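Note sheet for the following structure.
Note that this complex is displayed minus one protein chain, with the remaining chains in position.
Entry: subunit A
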Amino acid sequence: MAMAELAQQQTAKLVLLGEMGSGKSSLVLRYVKGQFFDYQASTVGAAFLTKTLPELNVKFEIWDTAGQERYHSLAPMYYRGAAAAIIVYDITSPDSFTRAKSWVRELQRQGNPNMIMALAGNKADLESQRAVTAEEAQAYAAENGLYYLETSAKTAANVNELFEEIARKLPKPEAAAPRPPQGGIVLSEDTQRQAKRSTCC
């Protein structure tokens, strides 16, 4: 693998937060695989998915949060070090909008200060059941410096736009925060033995 290629591509951790059932997994599935299921199982499985945007030279590591959030005991590990967060609410559920606001507050307090935050009002196809107006959400987003879109994982409306706009907003690698002095380590089991012997302690 050419090192130069690796060096140029930017890997960005992206985390999805939001009330249970707001459609986080559906948005990711729509975006990454182009699929939608009417009966999407509540997330317990998939830890994360990745998606590369060759045009923008960005590889998203997408963390779909699950299970734990039931009791709001989500580990900071999820959003720590994230370059971007999508906070999802369901436009038919005012509770989910309240929950979204509390996520925004938590990220403002605890998250990476340069994190790109997007607010997604999902299930926009359910216009007839709308309970959160676009105006209200838009005003809230403007006040808090969030990028705001209404999306539908079902019809795919605005889904690519959401992720692509985030990719465009990411700080360019050079401009990004200086990397710590030493590189990270990837631990892996590897059958390739390294037959290196040394004669010192």
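By our rule, a residue touches a chain if its C-beta (ideal position, glycine included) is under 8 Å from a C-beta of that chain, and two chains touch if they have at least 3 such contacts; residues count from 1.
Following the convention adopted for this analysis, contacts and distances are computed from a predicted model.
S.K.: Could you tell me which of "Gaa1-domain-containing protein", "Guanosine nucleotide diphosphate dissociation inhibitor", "ATP synthase subunit gamma" or "Nucleolar transcription factor 1-like" is the UniProt name of the chain missing from the displayed complex?
M.R.: Looking only at the record, the undisplayed chain corresponds to "Guanosine nucleotide diphosphate dissociation inhibitor".
S.K.: Residues of subunit A in contact with the chain that isn't shown?
M.R.: Looking at subunit A, the ones touching the missing chain are residues 3, 7, 44-45, 47, 66-68, 70-73, 75-78, 80-81, 109-111, 113, 179-201.
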